[in-house]
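Moving on, here comes chain A:
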Amino acid sequence: MAERLLMKGNEVIAEAAIRAGCRHYFGYPITPQTEIAHYMAKKMPEIGGTFIQAESEVAAINMVYGAAGAGARAMTSSSSPGISLKQEGLSYMACAELPAVIVNIMRCGPGLGGIMAAQADYFQAVKGGGHGDYHLVVLAPNSVQELYELTVEAFNIADRYRVVAMILGDGMLGQMMEAVQFKDSEDIRKCDKGWATTGTGLERPHNVITSIDTVPERLEAVNNRLQARYRDIAANETRVEAINCEGADIIITAFGTVSRIIKNVIADAEKEGVRVGLIRPITLWPFPSQAIRDYSAGAKAVLSVELNAGQMVEDVMIALAGAKPVYFLGRTGGMAPTQLEIVGKIKDILGRAS
Partner candidate 1 sequence: MAGVKFYIDLCKGCRLCTTACPKGIVAIDAETLNSKGFHPATVRREDMGKCIGCAFCATICPDCAIEVER
Partner candidate 2 sequence: MKTVFKKPHALTDTPFHYCPGCTHGIIHRLVAEALDELGLEGDAIGVAPVGCAYNNYEYFNCDVQQAAHGRAPAVATGIKRVHPGKIVFTYQGDGDLAAIGTAEIVHAAARGERITTVFVNNAIYGMTSGQMAPTTLLGQVTSTSPTGRKPELHGYPINICEMLATLDAPVYIERVASNSVKNINSAKRAIKKAFEIQRAGLGYTIVEVLSTCPTNWGMSPIESMKWLEENMIKRYPLGVFRDRTAEAKASAAAGAGVGAGNGAGAEAGAAGGASAAAVAGNGAGAEAARAGQEARNG
């Protein structure tokens, strides 16, 4: 049994990537995720891997483009403003069907914002922050253990579907230290990358990685292929956790760190005779719409609690299509809602509902 270690979230992400076979990391300093780069700067040279601190996040994502196109497992990480700079690169990678992992340890915004935790990049992550119709697979861990497990899984998903998979954490997750139970060996699911640019060796026709086709019929065919793949991913890779939803008076939807506050809210509310259920999307894209419909069927209302001004709540409303009243409670600027505040909101909602 591999060890159980007390480690910082950001370092666990880097360790997980290495364990998943990532040998090429391209980063850039930005709080609160820079420990990922520190860890990679130390480790990659020791194992014959590549660590580059690029000149910008734009350059870093394009280095990932090149390395992924050359057939390697590659990764970059950043925090909110840096992730904004990478959006063009992500759109190119989506169209060129390049597998890679990108990590966003969110900080509060907009603009330079602050360095505290936030969840205000939800739309950017799940609706596609770059141009064109595309999706990243967006995984939202809520613990350091999940940072480890989902980062390894992100590489498998990326390779299997030739998509970019994003780990969407926040400053708290990246900076907190928790125990991590590593596995003896990782479940690395390699895929044939015959499409990669490895040099023809004069033995095969050349491979081309490109995202442009000026012939509309052909570019539409590319788009149709991507959309079919996204449907496939939605069918196979949707992940969600549901807690205490059976017979719940009210369902709370929350992801990442906020979901841990809600677990305490459930206990508090129970004392006051209110049964609160939690639905925690683990994949923010594909969004667990069916689970939200199913688990909230018996509840009077749904409340989405987020560290932003109201983003995932829209997808909850879309999923429910009016079947339930949907409420929202959010804090911004790096603030987090207290249990008291949330329980108060629940009583207010249920008061109105009864």
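Following the convention adopted for this analysis, contacts are C-beta pairs under 8 Å (C-beta built on N, C-alpha and C of every residue); 3 or more make two chains touch, one makes a residue touch a chain; residues count from 1.
The candidates came about this way: all candidates are chains of the complex that A comes from, given by their letters.
Values in this document were obtained by computation on a predicted structure and should not be read as measured data.
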* State which numbered option touches chain A in this complex: 1 or 2. => 2
* Asked: What residues on chain A touch candidate 2, complex-wise?
  -> 2-3, 5-8, 11, 14-15, 18-19, 21, 23-24, 26, 39, 42-43, 45-50, 52, 54-56, 58-60, 62-72, 74, 88-89, 92, 96, 180, 182, 184-186, 197-203, 206-212
